[in-house]
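Shown here: the complex without one of its protein chains, the others still in place.
In order of appearance the chains are A and B, and numbering begins at 1 in each one.
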Amino acid sequence: MRHLMSPLDFSREELEQLMDLAEDIKNHPDSYSEKCHGKKLATCFYEPSTRTRLSFEAAMLNLGGSVLGFSSADSSSAAKGESVSDTIRVISSYADICAMRHPKEGAPLVASQRSLIPVINAGDGGHQHPTQTLTDLFTIRSLRGEIKDLTIGLCGDLKFGRTVHSLINALVRYPGIKFVLISPEELKVPEYIREDVLEKNGYEYKEVDSLDDVMGELDILYMTRVQKERFFNEEDYIRLKDFFILTPEKMKLAKENMMVLHPLPRVNEISVDVDDDPRAMYFTQAKYGVFIRMALILTLLELV
Amino acid sequence: MRHLMSPLDFSREELEQLMDLAEDIKNHPDSYSEKCHGKKLATCFYEPSTRTRLSFEAAMLNLGGSVLGFSSADSSSAAKGESVSDTIRVISSYADICAMRHPKEGAPLVASQRSLIPVINAGDGGHQHPTQTLTDLFTIRSLRGEIKDLTIGLCGDLKFGRTVHSLINALVRYPGIKFVLISPEELKVPEYIREDVLEKNGYEYKEVDSLDDVMGELDILYMTRVQKERFFNEEDYIRLKDFFILTPEKMKLAKENMMVLHPLPRVNEISVDVDDDPRAMYFTQAKYGVFIRMALILTLLELV
Partner (left out) sequence: MRHLMSPLDFSREELEQLMDLAEDIKNHPDSYSEKCHGKKLATCFYEPSTRTRLSFEAAMLNLGGSVLGFSSADSSSAAKGESVSDTIRVISSYADICAMRHPKEGAPLVASQRSLIPVINAGDGGHQHPTQTLTDLFTIRSLRGEIKDLTIGLCGDLKFGRTVHSLINALVRYPGIKFVLISPEELKVPEYIREDVLEKNGYEYKEVDSLDDVMGELDILYMTRVQKERFFNEEDYIRLKDFFILTPEKMKLAKENMMVLHPLPRVNEISVDVDDDPRAMYFTQAKYGVFIRMALILTLLELV
C-alpha cells in the first residue's frame, strides 16, 4: 500500500504515468465515471480548506465514488484528545482512501504509519501540500506539452510560501528550467532552497525585486500571495506590495504565449482585469487540479 | 446559461412550466431518480441555513446526482479573503450547478456574472430568497389546482419579512388575488409594497391588526415569525404578539378548506396544537419545496 506525503514520493517515471493518466481523464472523463463505484474517500480536514477539500470531493464523485469526513477540528474527535493515529485506524474501517489536512507538520505522515488505507497529505502546516505541486506540474505539462526548457518566474512571498518551495523542489527534476525569483528583499527564498536545491542541482536562477524587469523573459509566471502579516509594519507592506501586483500593464510586457499560474485563493496580487487575458491560466489550473487528484486516487487505490 | 436570482426571473409562462414539472415529479418521483446521474450540486452557504441547504441536497440526491459544498463561511476560503467571484470560478470546475446563500445582498448576483455554471440564489441577506417563493407558489397551485381568485392573508412581521415581500411581488402576476395584511402597526408592509406593487398593479388589499377579525374570509393564511428583536421594548412585544399567534380557537373561525402556510422555522407564532388540523399545510409546504427545487435544478441544467 502506498501513501502520498511529498511530491517527491513519486519517481519521475511514476510522475509521468500519473500525469499521463490525468491527461487521459481530462480528455475522456466519461471513461472514468464509474471507476470508483462503491469506494469511499474520507476527507479528514483538521483545519478548513474549502478549495482543497472540494477538489478532492469533486475528484472522487467524478469517479463514481462517495465521500464522508469532517471539515474542521471542532467537529472531530480531536477535540476529545484522540491522536491522529487512532483516528486513521478507525477511518480505515469507514473509507477506502483518506485525504488529510492538518495544521501540524508531519501529522499525515504519522497517520499513514498506522493506516490500513492510503493516506494523501492534503497539506500539513507550512510543510508540504503535494497535490498542489502535482496540480502545478500537470498544468504546465498539459498546457505546454512537456516540462522542459522553460523560464519560470516565481513571484511574491518566496520565504514562507510552502507552495513555491515545493514546486522548486519538484521542478529541479526536469531539464532546462531557469528560475527567476521575484520578491521583496524581506521575502526572498530561504538559503537552503538556493544552495541545497537550486545550486546543488546546477540550476540557473536569478533574484530580482520587481516584476517589470523580467516579464519579457518568462514562459511561466507563478504568482503567490504576499500576506500582510509577513511584514514588520504596515508601511513596508504598502510600499512593497505594488511591485508584485500583476496588472494588465505588466501583462503587456510579457510574451504572447506566457502563462500565469496561481495556487489560489488570490487576494489582490493579480488584478481582476487580468482574468480575461488568455494567458491567465489560474482558473484552468484549479480545474486541472481535479484531474490530477482523480489520477492520484485511482493510482493509490490500484484501480489503474 | 441561466441563473435564478429573483422569483421574477421567470416569466409567468416559464413559471407554469416549472410548476408543471414539479407536479409531475411529485406524482412520479421514480421517473426522475436518475436524471442527474453524474451531476454535482455545490451548496455554497456563507451563512448557515440547514433547512434550505438540506432541501437542495435532498432535491439533488432524489435526482440521482451528488452534492459537495460548505455550510458556513468559517470553513470556506472566504476567511482567506477570496471574493465570491473567484470562488464561483473555481466551483465551476467542481460542480455542474451551485446554490449560494450569502449574508450580503447581491453576492449571488455578482457570483453569477463570473460563473460558468448556473447559480441559484438560496437567500442573500434581507433581499431575496427565490426558492422559498417558488415553494410558496407551487404549494398553493398544487393544493388549490390554480393560483386564482384567492383571498390571501399574510400575518406577522410584514415590514422586515423578506419572504412576504417576495411572495406579494410574485402573486401580483395572478388574477383575482385579494390581500389581507395582518400585522401590528409597527410591522406593516413598507410603503413601496403598498404603492408600487399592490396599488400600481390594481390589486385589492386591506390592512388589519388582528387575526380574529379576518379569519373567516381567508382562503390562505401565510404566517411568519414576529421576531422579538424587531420591537423597541419587551412590553410591546408581549402586548402585541398574542394577536398574531395562531391557535386552535382562531382556527375555528376559518373556512373549512382554508390552508395555513409558513416558511418555517416557526418559533411560537403557530401553536403546536394546530399541527394536527388538516388545514395546517406548512410541513407539506416544506415537502413541496423539494419538488420545486428538483424541477429548478432540471430546468437550469437543461435536462428537461
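Quick notes
Note that a residue touches a chain if its C-beta (ideal position, glycine included) is under 8 Å from a C-beta of that chain, and two chains touch if they have at least 3 such contacts.
Here the structure is a predicted model, which means the values were calculated and not measured.
The chain not shown here is touched by just one of B:R51, B:K178, B:R194 or B:K255, and that residue is B:R51. By the touch definition given at the top, chain A reaches the unshown chain through residues 38, 40, 42, 66, 68-70, 74-77, 79-82, 85-87, 89-95. By the touch criterion stated above, the residues of chain B touching the omitted chain are 33, 48-51, 54-55, 57-58, 61, 66-67, 71-72, 264-267, 272, 283, 286-287, 289-290.
Quick note on the criterion: only the chains that are shown with their structure count from here on.
To overlay chain A on chain B by their CA atoms, one rotates by 120 degrees, a value rounded to a multiple of 5.
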